[in-house]
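A single protein chain has been omitted; all remaining protein chains appear in their positions.
Up next, chain A:
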């Protein structure tokens, strides 16, 4: 069994990360009734004897003593991390896993990347090494950050770069929250594009998320629950947005519901690697199957169901509805419509009591309405994990490598160009040591190249492509 380390950077990264750890503990608590420290737990948690002062040795088997998250919390201002450390999750984090500063990055990518990057490089490397040493077989780094700010965006991508240098064999999965059109940070287009260049070059897989989509999903759930359209009541603990876990907060903070969705995404992504099933899918299989060309590693994700009704017996029509939902606009975590764009590859990660015949039936049913690239007409990767998420009897996470990310990137480019043409706010960046105009032009050309690659693929969508002629053998 392999281990993964979560690196959460910036305010957004840490808030999402906090929700992730809460939900992870809840999930494992539901599965692991006997309190034995098993392999599934070890993928994200260490088992430490905290009675011995200082760095107690890890306990690999036997009863759970004290669980510590395999995580690194990085933020250049203290507010968010302090809140986590004072909250119910304080025991899950080791004080040696934190890197904080006081003044923040001022929503400036250059400050995050160049200034703090340089300053904290050694510290970060050392702490990463320590975390890696506690792992038997480290397979994957999960980076959680936002693109629009300064720390998550700048320092986050600096850390990404660092991970590639120091741990080249370990996969880098990045969960990036992209700014929406009406973002309150004016310079978010600059930050995002500068960060995109790093994601293009150093990430193995990127899961872009847009706040707008999360917001829409949260609203939809509230409407459904409050409108009484649902016959029976919604099952407790089944809301994808609920944080009814170890943190018994009565008042949910506004972003909590949205962050829960992202946290669930990460849980479902890793479920088949942690728990058993009839068709397992490890994390290295995700990048192997969904990334046909190195730079096209942006995956559109969608999660269903968002809630479960109280009736226990789910007839198979409901199951089919789950599959249909995964391909609808409303369930995507970015503002995109994969159904009307070109699929390069698609993965279905199913959890719970679902069998291969259900999978096959639904793939056959949905296939005709989806456009797949000519050289990957049957490009489906599937996995079946027998352990369902808490509160549900089954769930589906769909990951698609689809050209529908192109409009998102194009919009980003447009917003960038609007500012850049007028050189608005540029001086904030250029006055940082190590930043020059070249950084900007390189970044925008990297983004343009990426958009062009998607364009070329889209062009093949309509044309009839004859199959390449096969090798001829002399008889």
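Note that in this section a contact is a pair of C-beta atoms (placed from the backbone, for glycine too) under 8 Å apart; a residue touches a chain by one contact, two chains touch by 3 or more; residues count from 1.
One rule holds for everything that comes next: contacts and distances are computed from a predicted model.
Student: Given that one chain of this complex has been left out, which of "Mitotic spindle checkpoint protein MAD1", "Tubulin delta chain", "Mediator of RNA polymerase II transcription subunit 20" or "3-methyl-2-oxobutanoate dehydrogenase (2-methylpropanoyl-transferring)" is its protein name according to UniProt?
Tutor: Result for the unshown chain: "Tubulin delta chain".
Student: Using the document's definition of touch, tell me which of A:91, A:276, A:330 or A:442 contacts the absent chain.
Tutor: A:276
Student: Which of these, A:100, A:180 or A:376, touches the one chain of the complex that we don't see?
Tutor: Per the contact definition at the top, the residue touching the missing chain is A:376.
Student: Write down which of A:285, A:320, A:411 or A:458 is the residue touching the left-out chain.
Tutor: A:285
Student: Could you please point out the chain A residues that touch the chain left off the display?
Tutor: 1-2, 39, 136-137, 139, 276, 278-280, 282, 284-285, 287-294, 316, 344-345, 347, 355-358, 360, 363-364, 367, 374-382, 384, 467-468, 470-473, 475
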